[in-house]
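Apart from one protein chain that is not included, each protein chain of the complex appears where it belongs.
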Amino acid sequence: MQWNSVGEFFVMGGYAFYVWGSFGACLLLMVAEPLLVRHRLSEVRKSLFRERIADELDLQQKS
Amino acid sequence: MNALLATVRRDLLLALRRKSEVLTAVFFFVIVTSLFPLGIGPEPVLLKKIAPGILWVAALLATLLGLPRLFAADHVDGTLEQMALSSSPLGLLVAGKILAHWLLCGLPLVLLAPVLGLQFDLDASALGILTLALLLGTPLLSLIGAIGAALTLGVRGGGVLLALLVLPLYIPALIFGAGAVEAHIAGLGAGGHLSLLAAMLALAVFFAPWATTAALRIALE
Amino acid sequence: MRQSIIQWFRFASPQSFYPLAGRMIPWFWAAAAVFGIAGLWLSFFVAPTDAQQGEGYRIIFVHVPASWMSMFIYLVMAFWAGLGLALNTRVSGMMAQALAPTGALMAALSLWTGALWGKPMWGAWWVWDARLTSELILFFLYLGFMALQAAIDDPRRADKAGAILALVGVINIPIIYFSVKWWNTLHQGSTINMNKAPSMAQTMLWGMLLMALCFWMYSIAVALMRVRAIILERERHTEWVKHAVE
Partner (left out) sequence: MLKVSGLACSRGERRLFADVGFSLAAGEWLHVQGENGAGKTSLMRLLVGLSPADAGDIRWRDEPTPSVEFRRDLIYLGHHAAVKEDLTPLENLRLAAALDGIALDERASLAALVRLGLRGREDLPVRVLSAGQKRRVLLARLLTRPAVLWVLDEAFNALDIAAVKLLGELIAEHLSAGGMAVLTSHQPLPVPGGKTLVL
């Protein structure tokens, strides 16, 4: 373990911007991507659900 | 083989009836290469250094200019459909169309390049290497471009998409083509570059018509 | 053998692949988390400070895995695309389509972290280093693939056209990489090469490996999520989809 304090860890030997910029970007995008995909999935599900309700209403109207 | 030659003759005849389309690419090549010295300044040393790159990039963009029309006209009037149903293999007809495209859009550039190279103060041997590199490289551009043209046939925003698909694939040709001239000027000898260009051309002659044919069949579905 | 082929074809139908993918996703997320925590711990607390590059070198723990994944995903994508073209299975094309954005993301991350590494090490955000340049071209190839698929309305045709493009790309990637490397040595632009990270210690290698495993598991998990969305979108008019969604 080469860090003497938490502050030193965050300073990263003067490379804080570059190191945290890299890891931060990875973290940000790798959290954002699954969220976007999940949003896409739930949008499809919602529209499929709407369609099913519409189908049921259609059937009720006919009968 | 007869079918291939017949396709070449047909496309050349069609181009002859519409000269403007062929001349556009040539004019583009001439004007773009002449614009660079105006933008950069007339220093002979600098111009000589950037000449191979400029001539190659201009040649690359000039061939790209003619690509969207390679199959589009035949697609719109239905003759492409007839080609796909012809008793000759579609691959041969496609190879013929690519050859015709090179004769119309590539070969004029090869012939013009030495003249334009003079503007950049290249000496005779460098001009020879430049012409040779373009002679090997421009058919490669036509072959790779044909795949892109077939893939984007009848697609929305086809022209821009074609550039996006094809330009990254043109990079090796650009590197070795311009590199050949630079290596020659630097006294390193252009043999390696030229033989690599020839190897890539051989690979493309083998694969590109096949891939283009497959893409055309998909586009016609 | 015969049995396994039949099994494979069974999973090749979107209807049976959809629930299977759903069951697999949590496991890949868990694996990604485990590898990620282990990898981060190794890269920040075990790996020693580099003598030349100080703490800045720690960027390779994300830069190298992202570069690896961006290339690997293109290969996998081309594999699925080729399979779809050869066997005409529907799931293959969907897999290829689901992988492309993740591959592009990895290429983008590789470029971004490469720039952030380059600035303190070489004093420039961008150098025309062979690796960075080929990574940029790979990024363009991903963009082209996605743009082509987005531009074609009929999904079956989009799959096939994308497949041809991916296969052409996969033949070209080694040629591009080789040519860029050749170009780089001819011009002698940058002298520092990224793959010669100074005195690669054993712990560094392990950290990179663990992070790469984390990125790999992550990519699979996200691609499976996306393929589920694509399946529902494309098969929305079939009976089973109407029943699959509550």
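Read from first to last, the chains carry the letters A, B and C; within each, the first residue is number 1.
The rule we apply is simple: contacts are C-beta pairs under 8 Å (C-beta built on N, C-alpha and C of every residue); 3 or more make two chains touch, one makes a residue touch a chain.
Computed from a predicted structure; not experimentally measured.
Student: Which parts of chain B face the unshown chain closely enough to count as touching?
Tutor: Answer for chain B: residues 2-3, 6-7, 9-10, 13-14, 17-18, 77-79, 81-89, 93, 220-221 touch the chain left out.
Everything that follows uses one rule, which is that only the chains that are shown with their structure count from here on.
Student: I'd like the most central chain, judged by C-alpha centroids against the all-protein C-alpha centroid.
Tutor: Per-chain C-alpha centroids ranked by distance to the global centroid put C first.
Student: Quick check: how many Å separate the C-alpha centres of chain A and chain C?
Tutor: Each chain reduced to its C-alpha mean, chain A and chain C end up 18 Å apart.
Student: Taking each chain's centre as the mean position of its Cα atoms, how many Å separate chain A from chain B?
Tutor: Chain centres of chain A and chain B, defined by C-alpha means, are spaced 44 Å apart.
Student: Return the distance between the CA-based centres of chain B and chain C, expressed in whole Å.
Tutor: 32
Student: Mark out which residues of chain C touch at least two other chains, giving numbers and ranges.
Tutor: In chain C, no residue touches at least two other chains, as defined above.
Student: Provide the residue numbers of chain C that touch chain A in the complex, in ascending order.
Tutor: Of all residues in chain C, those touching chain A are 44-45, 48-49, 54-56, 58-59, 62-63, 66, 101-102, 105, 108-109, 112-113, 116-117, 119-120, 218, 221-222, 225-226, 228-229, 232-233, 236, 241-242, 245.
Student: Quick one: which bits of chain B touch chain C in the complex? Just the residue numbers, please.
Tutor: 147, 151-152, 155-158, 161, 164-165, 167-169, 171-172, 175-176, 179, 182-183, 196, 200, 203, 207, 211, 214-215, 218-219, 221
Student: Enumerate the contact residues on chain C facing chain B in the complex.
Tutor: 137, 140-141, 143-144, 147-148, 151-152, 157, 160-161, 164-165, 167-169, 171-172, 175-176, 178-180, 182-183, 186
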